[in-house]
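Only one protein chain is missing; all other protein chains are in place.
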């Protein structure tokens, strides 16, 4: 079969529209030795954008400490996996959905929660808790109220219906987020250490199965959008938002865990940003295999979808799996019972090529490993940030009385009670919430106890702006303190690094400084980073957000009877200050 | 003056509610329904009797609040 | 064949969503809206072309599922 002839021709404009720089396009041509088809251009644009390839951040992420005696799986899979003893593992990750949430706060936040939950349960873990870290613009900005209300309702709407307790998080307000809010969602799951599932495919000629909801034209170019700086034309990019279906995801969870238990699954990968493309490529590349897809078999919600559209669709609540030989019928029966789509859409090969066929034509034929391995990687120029000078306490004019100062602090949106937010989240479902939102860290009992996990998300962006290295360290230290304050031993970290445009040296400088600070603190505290996410280009009209490297910390409590809450317990007791 | 605003999901947007309703009708034995898509309707009372002005007000109401034009479209109808 | 089913709250039933929308419109500066009541619309595709049969199917769908007649009423419209 021959490769499909190109309509339209690949023009420089088309390349630019796909977010590829001219030199990146040349790199791709050199790799494949010919002009790509449109579908191939779409595939590479999805694989090589910032969101999927981490091309600006990878060199720095490699400097983070990621190993430790408890670490079963560090960065590189759907989520990190940490041993918590008794044959159990905590599986967790954080991920951003900033741009979609700014455009459509309810659905953007909801699908963000859906995505991170899928990351956790594709590893074989049942989600036991969700957290989030949010940043909005100034309280008086006209859009802030609408965005806040929509995001909170969306997070609640998805998590409450899916049935996971949302137990913690953080929220802050600053005018630098007026045009670019942050929605970072974290999920934590529980698995048996000997029942963890990975993305790498194995075995030649095995069936590749599509599971979950049908494919529609949702978010085509969404992955590209998530990395593109906002401009005045945000309106134009609007139709790229997807609608979440927590009901379908709940069914997907139950069906996946059931077929995993039944021994049907060889490898599994969720279809997140860049959907079918990145999930299929990842399965093949990690397993050292080729993949051949036949798109005629893909369950579609709309008629007349092209190969390009199917490969780039971001429809939610979908998975890709390689099934154990002979288990197809059993797996299909389980999925049908849960009312979900199930289709064999391809097979593994020994060619190391990624071949996509549709209606008898070859729409793409690419070297599978190179799509990931040969993705551009940049050591971007960065200027070392000039830390702001330290202000001596005596230089601060003392113009307000202590009482007024206290009142102002308590009233400030960053410090006031967040009850309005967390009461919209079901934080009690599953019956294991020992410490609900409102304390230092959430505490969730593990199975029937006495073990428990402590969970927190932290960062103070103005510190990171004043001194990225110290700010990065401080975010880790704060997470560490919140965990120890409830009586937990901190065991590992996930992070979500939110910054502006990395092509600007001063922004890259902030990024580098924060990563170094996080690395230094994690190193010193034996607090490895096991998963995370990077969100760059958080800018509007050239104005960047505050540098916001959110840290999600996980701690282990061996006996929850020995955990502690922050409330005073009785009158007349002494109050101590510890530390320096 | 009375008007009705109908807000529906754009046709390419997933409608999980509609899908669930289709399934339910099928299992209730209601035959002949091929697809269902759910939307919202707003029955609005407006001051005055000027239809052109009312149209303007409703367009503003839709763009600012009633519809999210990223995923929805709207239509305004006047009672005869 | 296409039909539209409109389900609205009975007039005696309180509609807090409608009230909230009224308030929100006011605070957005949209003037001239006196009251809003929110309902649901279902766009239904039916097999065949027999309007009488379709009306029967839709009535059944409404009575069995689409409307809760304790608080809601419904109306069926056909596209011309």
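Some notes on this structure:
Per-chain numbering from 1; labels A, B and C assigned in written order.
Throughout what follows, a residue touches a chain if its C-beta (ideal position, glycine included) is under 8 Å from a C-beta of that chain, and two chains touch if they have at least 3 such contacts.
Assume contacts and distances are computed from a predicted model.
Matching "ABC transporter permease", "Phosphoribosylformylglycinamidine synthase subunit PurQ", "NitT/TauT family transport system ATP-binding protein" or "Dihydroorotate oxidase electron transfer subunit" against the UniProt entry of the left-out chain gives the name "Phosphoribosylformylglycinamidine synthase subunit PurQ". Taking the full assembly into account, the omitted chain touches A, B, C. Touch with the chain that is not drawn comes from one residue among A:63, A:138, A:424 or A:484, which is A:424. Remark: the omitted chain is touched by one listed residue; of A:163, A:203, A:299 or A:413 this is A:163. Contact with the omitted chain, checked across A:87, A:339, A:387 or A:542, is made by A:339. Hidden from this view is one chain, which touches subunit B at 16-17, 20-21, 24, 27-28, 38. For subunit C, the residues touching the chain absent from view are 12-14, 16-17, 20, 64-66, 68, 70-71. Of the residues in subunit A, those that touch the hidden partner chain are 153, 156-157, 160-163, 245-248, 250-251, 338-339, 422-434, 445, 449-450, 560-561.
Simple rule for what comes next: only the chains that are shown with their structure count from here on.
If you average the Cα atoms of subunit B and of subunit C, the two centres end up 9 Å apart.
Look at where the CA atoms of subunit A average out and do the same for subunit C: the two points lie 39 Å apart. Between the Cα centres of subunit A and subunit B there is a gap of 34 Å. Touching two or more other chains at once is no residue of subunit B.
The part of subunit B that touches subunit A in the complex is made up of residues 9-10, 12-16, 20, 23, 68-71.
Subunit A meets subunit B in the complex at residues 103-104, 107, 213, 216-218, 238-239, 241-243, 245, 247-248, 301-302, 315-316, 339. Of all residues in subunit C, only 6, 8, 18, 21, 24-25, 28, 30-48, 53-54, 57, 60-61, 64-66 touch subunit B in the complex they form.
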